[in-house]
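Beneath this line is the structure, given in structure tokens, with notes to follow.
For this view, one protein chain was removed and the others were kept in their places.
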Amino acid sequence: MTTSCDYVLALADDALVSAQRMSWWISRAPELEEDVALANIGLDQLGQARALLTYAGALEGAGRTEDDLAYLRDDREFRNVWLVERPQPDFGVTIARLLMLATWQSELYAALVSSSDATLAGIAGKAVKEVAYHVDHARLWTLRLGDGTEVSHARMQAALESEWPHLEELFAPVDGAVVDPRSLRDRVMGRIEEVVVEATLSVPQVAPAIGGGRRGLHTEHLGHLLAEMQHLHRSHPGATW
Amino acid sequence: MHFEELLAGDGRVEPRDEMPDAYRRTLVRQIAQHAHSEIIGMQPEGNWISRAPSLRRKAILMAKVQDEAGHGLYLYAAAETLGVDRADLLDQLHGGRQKYSSIFNYPTLTWADVGAIGWLVDGAAIVNQVPLCRCSYGPYARAMVRICKEESFHQRQGFEILHTLAHGAPAQKAMAQDAVDRYWWPSLMMFGPPDDDSTHSAQSMAWGIKRFSNDDLRQRFVDMTVPQAEVLGLTLPDPEIRWNDERGHYDFGAVDFTELFEVIKGNGPCNRERMAHRVAAHEDGAWVREAAAAYSAKRAEAAA
Partner (left out) sequence: MNAWPLWEVFVRSRRGLSHVHVGSLHAPDAELALRNARDVYTRRQEGVSLWVVPSSSIVASDPGERDAFFDPAEDKVYRHPTFYDVPEGVEHL
């Protein structure tokens, strides 16, 4: 089976939109050391996005570059999940989201390493080490916020409640997927829940949100994110930067 | 060895050595101001991370602003060897009792400003900082060695941004020229007031904290920058710039320091925004810092 462009775009857009949100923290983190750490994570995600977008462009075969795909698509053409696109001005939400995304990516990339698609296997081989560190970072902070003060416990629990409904979308089937997202569900959920429990938090009992990101149906937030991200590039059509 | 003997032999003073109180105070003030400048300096450039016009530029800019946080960390650590606490230094910054470089109170209005900051502001900073690698206080000198190594990437990426813009579409070139027009004079002001008016200079020179005078460093920067501007094809906004054969240096116009003093007083375009951003980050992060400290205390208790 050949890898679909849409599938690679889905993975690329998850990483790109997440990097865009993550980079917001640089100069806003709770401590300087964390500014540096979150910037590192954002840079890893951006690097993954660039490799994946370049590959998606090649699969599409229309000569589109990473920048064409990042800057010249509208929100209905983006394939990322809702988990990554909403604003995240709360550190607890950022950590909850990172725990979910990175755990999912770590299972996904691990599976892709041995896939028959050599390009994707190559990208995944590098990314799998990066996201292992992201999972570790998210886990350490989940433990500290969950089992820190009463305030942090409450805030981390609230963060989990707000992000949990968006977990399910990660496992929604995608046409032309190299690794069936459904096959990752048990392991990903198991790992996340283990951290949640270790952090003295409770696993939220909430209904999944109706995400539609993989089909280009997004929250209102993505349009604003893209407007900001794309405006300069689009203001000067064809320019070199 | 006695402090004076150490300095006379161009030796390095190390943290636990005896040193005059005034030397210690001067270093704390200077290193803290330097550290504060690094972390406030994250804001004007951070302002363009979300809008960087290509993914390559976005990655470079993220890495650069991240470096500035790192540089702030190295410098706070150097200050802490003098017996002060980073938390206290940050409190003094937030309370307006310690300063940071006034250059960061100017806004980044266009993408080209990111280039101008890299080329001119980081360029000026490097000229200021290279001599500090030989500063008499060991931990400060070592931090500066590390910082200078990393800063050279900063200046080059700024130059590259402006070079690309200056050789791009007319609107891009105009953007680059506008940025250079706005950042040129404030960059010259980064070297501080003229030697005659500089209150701290003479003592700092005697202590080996400062190796060259403000005016000497300013001249060095101008000499370095004028030929680079020619390569960029951009004009520096000073009609008096011309090569002086006799001096072996470029002449340049008088810097109007009244503006610098206004900005230092808090009346620059972005003083309030920069401080509000910084204080908000600090206050919003308090619950996280407290949580981590509480978690650690619990573990320590459980282990005991």
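Order as written gives the chain letters A and B; numbering starts at 1 within each chain.
As a working rule, a contact is a pair of C-beta atoms (placed from the backbone, for glycine too) under 8 Å apart; a residue touches a chain by one contact, two chains touch by 3 or more.
Because the structure is predicted, anything quoted here is derived from the model rather than measured.
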Task = Name every displayed chain that the left-out chain is in contact with.
result = A, B
Key: Residue in contact with the excluded chain [from A:Glu31, A:Asp75 or A:Glu130]   = A:Glu31
Query = In the complete assembly, which of A:Arg50, A:Arg86, A:His137 or A:His218 touches the absent chain?
reply = A:His137
Key: Selected from B:Arg86, B:His154, B:Lys173 or B:Arg278 as touching the chain missing from the view   = B:Arg86
Key: Touch list for chain A against the chain that is not drawn   = 31-33, 36-37, 40, 136-137, 140, 144
Inquiry  = By the contact criterion defined above, which parts of chain B meet the unshown chain? Give residue numbers in ascending order.
reply    = 1, 14, 16-18, 66-67, 70, 73-74, 77, 80, 85-87, 142-143, 146, 150, 286, 289-290, 292-293, 295-297, 299
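We adopt the following convention: only the chains that are shown with their structure count from here on.
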Inquiry  = Please tell me the distance, in whole Å, between the geometric centres of chain A and chain B computed from their C-alpha atoms.
reply    = 34
Inquiry  = Taking the touch rule as given, give the residues of chain A at its contact with chain B in the complex, in rising order.
reply    = 16, 20, 23-24, 26-36, 39-40, 42-43, 46-47, 49-50, 53, 66-67, 70-71, 91, 143-145, 147-149, 151-152, 155, 228-229, 231-233, 236, 239-241
Query = Touching chain A in the complex: which residues of chain B?
reply = 39, 42-43, 46, 49-59, 62-63, 65-66, 69-70, 72-73, 76, 111, 161, 164-165, 168-169, 171-172, 277, 280-281, 284-296, 298
